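The complex appears here minus one protein chain, its other protein chains still in place.
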Amino acid sequence: MPQAQTIESAVNPNLVTPFINSVRDVFDKMAGVKITAQEPHLKAGKSTGHDISGIIGFSGAVAGSVVVSFPKAVAERLVEAFVRMPLECGTPDFVDAVGELVNMIAGSAKPYLGGVASISLPSVVIGQGYTVASMSSTPCVIIPCSSPHGDFAIELCIARQAGA
Amino acid sequence: MKILLIDDSKTMRNIQKAILTQLGHTDVLEASDGLDALSKVGAYQPNLILVDWNMPNMDGITFVKQYRAKGLKTAIIMVTTEAEKARIVEAITAGVNNYVVKPFTPDALSERIKETLSRVAAA
Partner (left out) sequence: MKFNPDDIMMLAGTIWESVLSLPIETDEPGSVGNHPRSMAACIQISGAWNGAILLDCPVEFARLAASVMFSTEPANAALPDLQDAIAELVNMIGGNIKGLLPETCFLSLPAVVEGGDYSARVPGSTPVGRVAFVCQGHRVSIVILEKTREETAAA
């Protein structure tokens, strides 16, 4: 009988810790918001559902994708703290701000992942009742995050590349 | 004081502009990349330039090299997510006076601006 995959066996912690540090750092410094990261766990299935999702790709020494997903109300409050003004959900400025947050979280983690990696342009999905699937053969890790404005999650589907 | 703010992200420009306003700097001109900035520096003649590294059309490091190649001495602060030591050395070598890694606190940006301006004034 095959053994159930555990987070310890499936995921390199050296790839998870930099994101926990970067999400805390970005929100603390740029928005003055304290983030508490909960215990990471393996994602069941491929899809994640939320109202607002920022997706960014990694290539090079580390490949895969990172999705930061927020409920709408949480995204609105965090974006307001980040840009220091309220922005209406769905407007180009709001989409740009979500993209910049995700870009900054990924960019701050990048130097600590080992090797030379590059990050893509972020994409932002806004809606209701949709799912986002990262098409990676790598097990995905969910880092649940809490803030005074509500909870959100980071989904990591990244792995070091052989020979990188 | 005239400040030229170069960043391809409107969000980042708005954030930095808000911090600069809090510091009492209201004469701020925005540029969305190095090319856009080069087309504006002649007429605007800034006293301080804040420039991002990764931008389309012309990146920040190319802008700094081309700006310094004109013999212009205005203080430049690189504000970027590029945190590797080699990148910082590359920027300083190209002619950047100071370096701020994103994410930054308003206080950290403010301190770097003050520090840079006093260093340039003393030189």
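We call the chains A and B, going by the order they appear; numbering starts again at 1 in every chain.
Note that in this section a residue touches a chain if its C-beta (ideal position, glycine included) is under 8 Å from a C-beta of that chain, and two chains touch if they have at least 3 such contacts.
Everything quoted here is computed from the prediction, not taken from an experiment.
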For this session: Out of A:26, A:95, A:113 or A:145, point to the residue that touches the absent chain in the complete complex.
Result: A:95
Problem set entry | Touching residues on chain A - with respect to the absent chain | 45-47, 53, 55-60, 63-65, 67, 90, 92, 95-96, 98-100, 118-136, 157
Seminar exercise, completed: On chain B, the omitted chain is touched by residues 8-10, 13, 29-33, 36, 39-40, 43-44, 55-57
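Here, only the chains that are shown with their structure count from here on.
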For this session: Could you grab the centroid distance between chain A and chain B? Build each centroid from C-alpha atoms only and quote it in angstrom.
Result: 28
Exercise. Where on chain A does chain B make contact in their complex?
Worked result: 25-26, 28-30, 82-85, 93, 96-97, 99-100, 103-104, 107-108, 110-111
Exercise. Across the complex, what residues on chain B touch chain A?
Worked result: 9-12, 14-15, 18, 81, 83-84, 102-105, 108
